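Note that this complex is displayed minus one protein chain, with the remaining chains in position.
Per-chain residue numbering starts at 1, and chain names A, B and C are given in the order in which the chains are listed.
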Amino acid sequence: MDFDDTPDEAVWRAEVRAFLEQHSGERPSDRDAARAWQAALYEAGFVGVAWPVEAGGLGGTLMQQAIVDQEMARLGLPALINLIGIGMCGPTVIVHGSDGQKERYLQRLLRADDLWCQLFSEPEAGSDLAGLRTRAVRDDDGGWRVTGQKVWTTLAHIADFGILLTRTDPDVPKHRGLTMFVVDMKAPGVTVRPLKQMNGEAHFNEVFFDDVAVPDAERLGEVGDGWRVALTTLMSERLSLGGGGTSIGPKPEAVARHVAERIGALSADRQVLARQQLGRGYVASLGARYTGYRQLSKLSRGELPGPEASAGKLSGTRSARDLTDLAVRVLGDDARVDGDTWQTMQAVLPGMAIAGGSDQVLRNIIGERVLGLPAEPRADKGVTFKESLA
Amino acid sequence: MDFDDTPDEAVWRAEVRAFLEQHSGERPSDRDAARAWQAALYEAGFVGVAWPVEAGGLGGTLMQQAIVDQEMARLGLPALINLIGIGMCGPTVIVHGSDGQKERYLQRLLRADDLWCQLFSEPEAGSDLAGLRTRAVRDDDGGWRVTGQKVWTTLAHIADFGILLTRTDPDVPKHRGLTMFVVDMKAPGVTVRPLKQMNGEAHFNEVFFDDVAVPDAERLGEVGDGWRVALTTLMSERLSLGGGGTSIGPKPEAVARHVAERIGALSADRQVLARQQLGRGYVASLGARYTGYRQLSKLSRGELPGPEASAGKLSGTRSARDLTDLAVRVLGDDARVDGDTWQTMQAVLPGMAIAGGSDQVLRNIIGERVLGLPAEPRADKGVTFKESLA
Amino acid sequence: MNFDLDQEHLDLAGGAREFLSAAASPAAARAALEEGTGVRPGRAELVKSGFATITVPESAGGGGGSVLQLAVVAEQAGRVLAGPSLVNFARAAVLLDGDADRLAGLADGSLGVAVVDDSGPVLDAIGADTFLALRDGALVCGPGAVTAREPIDPTRGLGDVALDETTVLVRDAGERWQRAERVGRTILAAEGLGAAARLLEMGVAYAKDRHAFGRPIGSYQAIKHMLVDVYVEVEQLRSLVWWAAWAAGHAPGELPLAAAAAKAAAATTLEHAAETVIQVHGGIGFTWEHDAHLYWRRAKVDRFLLGDDVAAFDEVARLAMEAAS
Partner (left out) sequence: MNFDLDQEHLDLAGGAREFLSAAASPAAARAALEEGTGVRPGRAELVKSGFATITVPESAGGGGGSVLQLAVVAEQAGRVLAGPSLVNFARAAVLLDGDADRLAGLADGSLGVAVVDDSGPVLDAIGADTFLALRDGALVCGPGAVTAREPIDPTRGLGDVALDETTVLVRDAGERWQRAERVGRTILAAEGLGAAARLLEMGVAYAKDRHAFGRPIGSYQAIKHMLVDVYVEVEQLRSLVWWAAWAAGHAPGELPLAAAAAKAAAATTLEHAAETVIQVHGGIGFTWEHDAHLYWRRAKVDRFLLGDDVAAFDEVARLAMEAAS
């Protein structure tokens, strides 16, 4: 056990830090600047660090990537604009894409030449993702026609491409009739509509597909194999969440700083309660953070990201709620934490609790796949998708 | 809406109070004295107040009974020794018993000439009560022979009779093969073994039946109709819990009194936290208490006790836990609340959380029968009991 | 003892529900948030309906009714996020007791009264023209300058109030002020009860309708038990609100504890209900178009009105210790 950098890691950290500190004045102010910033980082060798060289990456280690992430967080730099592409879409293309697809997409993705989104969830298919209804049907030319609706799609309004999970066969059980595609988001028939959240912002979109043509060459994996391809995406998501959910909600250090600034203005009684609340939220955050480090250590030894990673998400939403509530109670409504008003911070939490798997779904996953508890009897087992709609 | 007594109620309360205050010096010190105390109360007309006259009762109202209970609680008098008989066994005999059974048992029960217990739960049948295994088989004389084991039986070690739920037909689905009996607890083949709880006391017993003869005349209800008979017992239990679970755990007033005595010795910080904890526990207790009053008002208008009554139990265990925890934190381990050490109080809570339905079972009942949410698919539906064991 | 609404109360609730569900709605609250349109039904309509001034004496043109009657109406107002709150009407009726002119103004709508507490923004300051406050133990009255707050829940009309010249109405008004505050807490809790009960209905309906993995999500214990916990809290809140409202009229000695308990329970129950029901709805629950967040906003604001939950729990504890020793 050693929390310190290895000599190699220390060298790498110094390199990363030097570059970032030199450039951290240039915070991207708009979308083009954000693309340019990612491109510059890519050219410097700090994007796709752990991707294989043949995919346009650096062939480095996950720990090196984690060091880049840590240093960016340390300087308060925003996440890369193509984060979903890097964390979820790209890895799926790497594993399941044809040579042509890899050639066409991967390097451009890392350089933010193309932005990517992920088109899985549907209005009638949330936790039960495999119940999705968007249909892809063969056309006369051997290509496909896609019709349906996706939802909760981050970045769809600016994305160039998306990975799209569709139903190609409704006459088999639901997990077996799915096929994955790369879809051109600028193709005719694709309509994107922003979805306003309760905090008034629109981080997500609805995406409508109306008889959209998708060439067969843009299929990712075999026909009917879409569920397995989607599992690659979801596993990559876990990998990219290496921090174990600690990116959810306000940073505990930021809350501690603001409480420290304001606590003197509170009554003695309220100071006691504020410290208890801060202590509880802080311990939960530290627990999630160090558990994330343990996972990262495992991953960097080459272990596959397991269902344990869901635990960080689960506890992260709870400590985020507690810390935000504290901020609201202590800070007054004129305060900002990391630039957000408390109203915004609070209103974004319910969404975070659901995105990436509801608490209920995550608890099922951990209960069944980590603790080995038996699954519930499934009402939809062995039923074809079509029958399940009846 | 009127919280005050009606004129009739006020007269009754005065009568009850006068009698109790006159006799409250004579706290029963042993079992015989407890029987004598119940008998004296019965002769005075304060036991079985709401039972029909032909069952040996007073034919009074539930509100009159509640007033007796309130006045007894006010003077800190202990519960009647035959409480289970009065609350659960007797009402079952009243509804389902033969004339002979009513004649033989009911008045003696109210007078504590006979003590009663209830023999339902089994080691392998807790929440899933209908899965019980104790067999009753016809013998050559048309009577029955009972073999099996019951558990969690309060008072079994001193009871004269019990109501006993048995399986008489394993070849039909589990709810349909049950039959209820009155069993003589002194009959040959009945063995009672006390079951020590985690707090070191033995409030419960295991009861073993080894080929115990039960005459057919002691059957309660029809053969195979035992589940319906048991539902009468459980509904009577709810009725007797009219207070809505407020009898669980320490009385909030008692905790408040002890906190008031001790809080001055705490640091200012701890005083703040103690008041928060007391406030929260106290509000929960008041909420449960006044919800109990609403139920009592409904019952006294003649409504049947519904599944809502379970809500009091559910919240009662939680506020009991919070208040006990506070007592532990504030009072120090030399303190007594209502005569109990904090150790005893704490150690008795897990048992209370389970007796009378686990939190999980109660939530299912309320969810399905009050809120109308759909039941889970049942793995054991339409399966005979025998098959379910395979 | 009979702890249940009488037929008179049930009829009143029915009437209030009919009026309020036509005159206000979550959709109106959303519009207020989006476009800054006024709250519905608005002060004038509420006064005209007679529901707002139930506790003003008949001699002054009010309903001459009880706090319990007003609480029954307030529950219905909470269900549809009606504004302005009935709290100021309830408090003003107590504070202005004996002041026939101002009571008449309250009852005929010519006075738009808001009560100014010492800390935090003032409920329904927006749209009020006459402010009541406690200054050096005296009840004072006067106009004031209102600075609107960021409208987290626009139906609450929060603003900071700087009082102009004030008139002393009652010297040594401490007890009167406290009673008014407690009646106000009771009515606030009644509005919270209505909002929480409505949230629960929304959650239960969705849980019956929405399917996942081949069955309604309400059949899963995780969802079912969450909703049951809300149900239990809502029913206990209902008991506490009724008790407090009844005590205001019949057992003034019980009002302090009952009102503090009802306020505390309302704060925690409404917040818990809102967060649970959003969670039950999954993604759709945190969209702008869904009603859930409008109730959630109400929860986040109401929690801090008339003292927050922490203050209310502290008061309950102090009163409980006092009574017990």
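Simple rule for what comes next: a residue touches a chain if its C-beta (ideal position, glycine included) is under 8 Å from a C-beta of that chain, and two chains touch if they have at least 3 such contacts.
Small disclaimer: the values here were computed from a predicted structure and weren't measured.
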Notebook entry, point to check: Omitted chain: which shown chains does it touch?
Noted result: A, B, C
Note to self: Using the touch definition from the top, which of A:Thr291, A:Thr324 or A:Gln346 touches the missing chain?
What the structure shows: A:Thr291
Margin query: With the missing chain put back, one of C:Leu5, C:Ala222 or C:Ala251 would touch it. Which one?
Written below: C:Ala222
Check: Contacts of chain A with the missing chain: which residues?
Finding: 1-6, 9, 63, 252-254, 256-257, 259-261, 263, 272, 274-276, 278-280, 282-284, 286-288, 290-291, 293-294, 296-298, 308, 311, 314-315, 360, 363-364, 366-368, 370-377
Check: Of the residues in chain C, which ones touch the absent chain?
Finding: 220-222, 225
Note to self: Contact with the hidden chain only, please: which chain B residues?
What the structure shows: 121, 123, 126-128, 131, 151-152, 195-198, 200, 269-270, 273, 328-329, 333, 341, 343, 346-347, 350-351, 353-355, 358-360, 363, 376, 378-380, 383, 388
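The definition used in the following text is that only the chains that are shown with their structure count from here on.
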Checklist line | Where chain B and chain C are represented by their mean Cα positions, the distance between them in whole Å | finding: 39
Margin query: Taking the mean of the C-alpha atoms as each chain's centre, how many Å separate chain A from chain B?
Written below: 52
Item checked: Residues of chain C touching at least two other chains -> 215, 220, 223, 310, 314
Check: What positions in chain B touch 2 or more of the other chains?
Finding: 272, 276, 376-377
